[in-house]
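Comments concern the structure below.
Only one protein chain is missing; all other protein chains are in place.
Here is chain A:
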């Protein structure tokens, strides 16, 4: 959809209000825009646009994680205000459960999808973020929805997402997935045997209106979808993450004497960066895609530069990690493809 002046205006106004922590102004902006352009437009092209901008600004270090939460909280309130202002219409389509994959903290995309589906006439159970899989499955058995829509934005949640998808399918409910985690064109969604993948909330709603998803086939195990997991590299790397982080950290201290004078906070940041690298490597092993690891490393370099942390630690880090993982050929190939 081409960005109109009104839309840019409303999105900018909402951004300013949210950044300022001004809930009342934010609510006014969305309610007024909804009168002019309709609820769905405001949800996806005003609130959704602001939320996309939050991600970009954070990656560029122009806002902190704390600010990200503050803006999201205001945005969330704006969605509530819209939801209250929505005229009631009885549902005319099926029942949908919308949830985030456990460990996912970005609940807003799933909430926006829920609101859009309600607007389109679905009966929606929105479970939000931080839903342990056992709760989700119990909910599915209790309510018997026609489809469960799972959202995940962070790639490292992919293995959990896969397990959750398989569990939902084993409960007889077809799964639609969406969110940045599932890769370009939803490539991981397909590999994980999703019953549908949608690029955004609008497409998800269109697809569900168009046809009912068929019941999933016979229950299967995640490993059936990903035969490369038999080499156990994913399992072993995941299990030894803390050990890996610790040994690489110690070895880095030997190499880069400047690290010895780090304060607690710097030490924690560095260890967390190392942990992220190992987690993304493990995820790349899970989906067997070196590209996922490469993209993450390129992004990390950018973020480190934005945070004015010298990116020169990355070279030695990868070298040390590769040495630690000498018995894991697939992992080494991935690391070496980045170095």
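In this text, a residue touches a chain if its C-beta (ideal position, glycine included) is under 8 Å from a C-beta of that chain, and two chains touch if they have at least 3 such contacts; residues count from 1.
Going forward, contacts and distances are computed from a predicted model.
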Record-based protein name (UniProt) of the chain missing from this complex, from "Sulfurtransferase complex subunit TusB", "Nucleoside ABC transporter membrane protein", "succinate dehydrogenase" or "Stage II sporulation protein E (SpoIIE)": "Stage II sporulation protein E (SpoIIE)"
Looking beyond the chains shown, say which of A:9, A:172 or A:329 touches the absent one. A:172
Of A:52, A:92 or A:141, which one is in contact with the hidden chain? A:141
Which of A:61, A:241 or A:295 sits in contact with the chain that's absent? A:241
Residue of A:130, A:232, A:266 or A:337 touching the missing chain in the full complex: A:130
Residues on chain A that touch the omitted chain in the whole complex? 21-25, 64-66, 69-70, 72-74, 76-77, 103, 105, 130, 132-135, 138, 140-144, 170-173, 215, 218-219, 241-243, 245-246, 249, 264-265, 268, 271-272, 274-275
